[in-house]
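What follows is one structure encoded as structure tokens, with my remarks underneath.
Missing here: one protein chain of the complex. Every other protein chain is in place.
Up next, subunit A:
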Amino acid sequence: MSNAILYCIPAHQLLPAELPLYACPIPAGFPSPADDQLDAPLDLTQHLFRNPASTFLARIVGDSMTGAGIHPGDLIAVDRALTACDGSIVVAVVEGEHTVKRLRLRNGRAWLEAENDRYDSLELLADARLEVWGVVTHVIHALEGRPAATPLRQWHRKQA
């Protein structure tokens, strides 16, 4: 049980009263003890980009690397500062186009491997210049819903 006291005030006396609006939230409990130690939210780029100046994000179109867990619509982080070695997944330039493949360097030979049985490996002949654009460091793959990040008008257009 609680006691309530009722006051009766005529409405016409109330009307001219100016009521201030407090736009800030007024805590009804005790003040948050964490208020003094607010940190910025975790920034994923700090984790993904060891070299922010040389790291580029790209969206994957195509399924030649599904065996390596890189699916159409995924985001990849590509670092140009890293040196590619045998087994690196790289962005290479082949005939003026970018492509994501696994780099193989063995016995003085170099080739680019797809990780999908439907695609052949691409041997880089002795006279062809191997041009590695950058080394893929991360894949961001959504397990549910649409493939990563915000509106993808362009991506859908490309798929259609």
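Keep this in mind: contacts are C-beta pairs under 8 Å (C-beta built on N, C-alpha and C of every residue); 3 or more make two chains touch, one makes a residue touch a chain; residues count from 1.
Convention: contacts and distances are computed from a predicted model.
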{"item": "Options \"NADH-quinone oxidoreductase subunit F\", \"Y-family DNA polymerase\", \"Anaerobic selenocysteine-containing dehydrogenase\" or \"Probable septum site-determining protein MinC\": UniProt name of the undisplayed chain", "value": "\"Y-family DNA polymerase\""}
{"item": "Contact set of subunit A toward the excluded chain (per top definition)", "value": "51-54, 56-62, 75-76, 80-81, 91, 93, 95-100, 131, 133, 149-155, 158"}
